[in-house]
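The structure's right below; bear with me while I get my questions together.
A protein chain is absent from this complex, but the other protein chains hold their places.
We just call them A, B and C in the order they show up, numbering each chain from 1.
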Amino acid sequence: MRRIGIAVNQNKPSALDVTKQLVSLLEAKDAKVLVDSKVADQIGRSDLALDVDKFPDQVDLVFVLGGDGTLLGVARQLAVYDLPILGINLGHLGFLSEAEPEDLPSAVDRVLRGDYHLEKRMMIDASIIRNGQTIHRNIALNDIGIAKGSFGRMVTLSVYVDDMYVDKYSGDGLIISTPTGSTAYSLSCGGPIVSPHINVMVVTPICPHTLTSRPFIVQKDQVIRVEVSATHNDIGITIDGQVGYKGEVNDTIIVRKSPHYTTLIKWQERGFFDVLRQKLHNPN
Amino acid sequence: MRRIGIAVNQNKPSALDVTKQLVSLLEAKDAKVLVDSKVADQIGRSDLALDVDKFPDQVDLVFVLGGDGTLLGVARQLAVYDLPILGINLGHLGFLSEAEPEDLPSAVDRVLRGDYHLEKRMMIDASIIRNGQTIHRNIALNDIGIAKGSFGRMVTLSVYVDDMYVDKYSGDGLIISTPTGSTAYSLSCGGPIVSPHINVMVVTPICPHTLTSRPFIVQKDQVIRVEVSATHNDIGITIDGQVGYKGEVNDTIIVRKSPHYTTLIKWQERGFFDVLRQKLHNPN
Amino acid sequence: MRRIGIAVNQNKPSALDVTKQLVSLLEAKDAKVLVDSKVADQIGRSDLALDVDKFPDQVDLVFVLGGDGTLLGVARQLAVYDLPILGINLGHLGFLSEAEPEDLPSAVDRVLRGDYHLEKRMMIDASIIRNGQTIHRNIALNDIGIAKGSFGRMVTLSVYVDDMYVDKYSGDGLIISTPTGSTAYSLSCGGPIVSPHINVMVVTPICPHTLTSRPFIVQKDQVIRVEVSATHNDIGITIDGQVGYKGEVNDTIIVRKSPHYTTLIKWQERGFFDVLRQKLHNPN
Partner (left out) sequence: MRRIGIAVNQNKPSALDVTKQLVSLLEAKDAKVLVDSKVADQIGRSDLALDVDKFPDQVDLVFVLGGDGTLLGVARQLAVYDLPILGINLGHLGFLSEAEPEDLPSAVDRVLRGDYHLEKRMMIDASIIRNGQTIHRNIALNDIGIAKGSFGRMVTLSVYVDDMYVDKYSGDGLIISTPTGSTAYSLSCGGPIVSPHINVMVVTPICPHTLTSRPFIVQKDQVIRVEVSATHNDIGITIDGQVGYKGEVNDTIIVRKSPHYTTLIKWQERGFFDVLRQKLHNPN
């Protein structure tokens, strides 16, 4: 019997309705269902409640109801457990979600029949080091940003790849992105598009003061080291644009490929370029 | 007798030495000199001390010792008084300073002989309106920024020019720049270069999420209105990158040409494009 | 009695049908109609035939049936005569056309009632000088391009504004654009958007080899001089992307505001930003 966890972004207007429908569909097919505790009560099924961070012990795969942002959060939370994730899109067209609410019946069918493709997405790992101590460590599916705050003046970031000095970047900061993240914030900063299966990292300067600064590609097994200097401490380090740490002058941030992957459930027939085209041609 | 005020950025290493030298040169030529109170004591001339905000009553023109940043601050402080300003550059090559410390003797000569050219630089005025009330108002020589903080997610800014709807800009924010500011932060964000004598404003999106967003030019007598929406309150409004106000969702920012100008003292023979070329060809 | 000329792009599939319909509508309202000789025969109305270049003597205003490209050609042809032009769009949404074929009856009504607004669009004038002789001279509504051919290596263009040296631009070339042209090729090269009523020129480098090269704005009464150097003669000078002249090393191109304007017929209520938004949000 398949054991399915359901993680939900309650802020989406249709969240509860879609959750209820999904539970019904899955139970009708004899799947064992567990629902994010924050939502289980609200749909009158507290019998199914389980915190998302307990999913790894009790479920085989996870439906995520929300947008790309919701899926990013669940992906980080479950990164070490290698649970397949299927995104059901409750918002705008996303890059990570594979189904729309109106496809739920067929999505449930395919998942329970095993009629899907698993796509491994590279993740990256950031350590923030202060005075020789690692003070924060986290994993990202999209990107790691090192940037000044809105009142801060320029930051200057010295970047090394495998201990080779690359350059100093002065400006708003830098974004270090996975292939998955290449179509997110990095793209807005002028970074190139990277298909999910190409395991490289992209380092993209954010509004660089030095006009010759350009995005560059780093091989997956290389280690990126960033040293922060600035005349102020209004510096933020962000994980997928969702988790933030206050940075300080002289902090070092080490970014490398994580040993963990996010495993996305994909219907074989829908490709990266098709989604990309839809997003780019409908830019609102 | 010419009455000269001296404003100084004390943080520059050579600030006190250059101030002393300038006072000597001016007094040797019988000019009446007044010195920023914060510095007068330190050079042993408390007899000359005057706060910069009192300069307008007692001086005819102002020497600013520092970098472009120092001059921006003095320019805003003195904006309504139309005092000519001569920048003496204590840092990297700047766009606003006209002389280097080694040129002091000849600069003093020329100023006292009236052998210079006055260049009027357009300024812009920002009002921040919350719940129908103007809660802040300030004037900028370079630019007015409306941007998310380093932990904030996207902001969405609806822009109107003379009450005509232009577009929604989602991303890191917008920068509204004078010609003087067109070579500062706006340039890093992809904005065009505008010579100081062309009285237009430039609206430049900062890392726009909508990839079709582009910088645009607004005529000097047009009024720009920006309405803020976001899912958070990590929004900053900055004046010349130096003064910051916390913004909130539903704030309106009105930007228009100020009736005031910054009047820069320029030696006729050195032009905007010469400085621009030097800066662009030596990008560090 | 209003005398109306009709210029037509025969290559558009609906060109003849729309011309016929327009002639009927105009004649039904007692307007005197003349039709581009190339088309008059084809619609069986050789009695109305007149070459477009003879329109100025015999008509008061001109309907242009085609796309923005057709209108550009007619605008250049009639530039010195100041005849109002109404664009009827037979292709994709354009910036210059004001009506769609389905609006013809109401467009005819408004035009004959005089219920419209005239919008003057700045034009620019290019002279190509070789060995001290002006060998070509033409006028553009959109832009003047100076660029290498597809097999040519880099060109280097030295640019002067009012005889002040701006910089050398090495790369594919330069585009000098009017406000009207700012949303055409210049935009693809990274130039800013300029509303039609702001009389400036935009100089935009095309794929510059020098990464610090940036677009810049030139005042309407300034004169731009471009001097060509290259190691080859595969250089083209284009007018609105439609007329081309072979350039040579050591050619000088002088660009300045033309005394002539293109006068567009506009319904008051449709603005530049509305069209811009539609174009940018539907990028195909």
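Observations, loosely collected:
Rule of thumb we're sticking to: a contact is a pair of C-beta atoms (placed from the backbone, for glycine too) under 8 Å apart; a residue touches a chain by one contact, two chains touch by 3 or more.
Fair warning: this is a prediction, and the values are worked out from it, not measured in the lab.
Within the entire complex, contacts from the absent chain reach the displayed chains A, B, C. Set against the missing chain, the residues C:8, C:187, C:203 or C:226 yield one that touches it, C:187.
Considering C:7, C:90, C:161 or C:280, the position touching the chain not shown turns out to be C:280 (whole complex).
Subunit C residues in contact with the hidden partner, per the touch definition given at the top, are 145, 147-153, 171-173, 185, 187-189, 206-212, 234-236, 238, 241, 244, 280, 283-284.
Contact between subunit A and the absent chain runs through residues 161, 164-167, 187, 190-195, 197-198, 200, 202, 212-219, 271, 273-274, 276-277, 280-281, 283. Listed for subunit B, the residues touching the missing chain in the whole complex are 211-212, 214, 280-281, 283-284.
Everything below uses one rule, namely that only the chains that are shown with their structure count from here on.
Rotation angle for the C-alpha superposition of subunit A on subunit B: 180 degrees, rounded in steps of 5. Taking the mean of the C-alpha atoms as each chain's centre, subunit A and subunit B sit 40 Å apart. Annotation for subunit B: residues touching 2 or more other chains are 187, 212, 280, 283.
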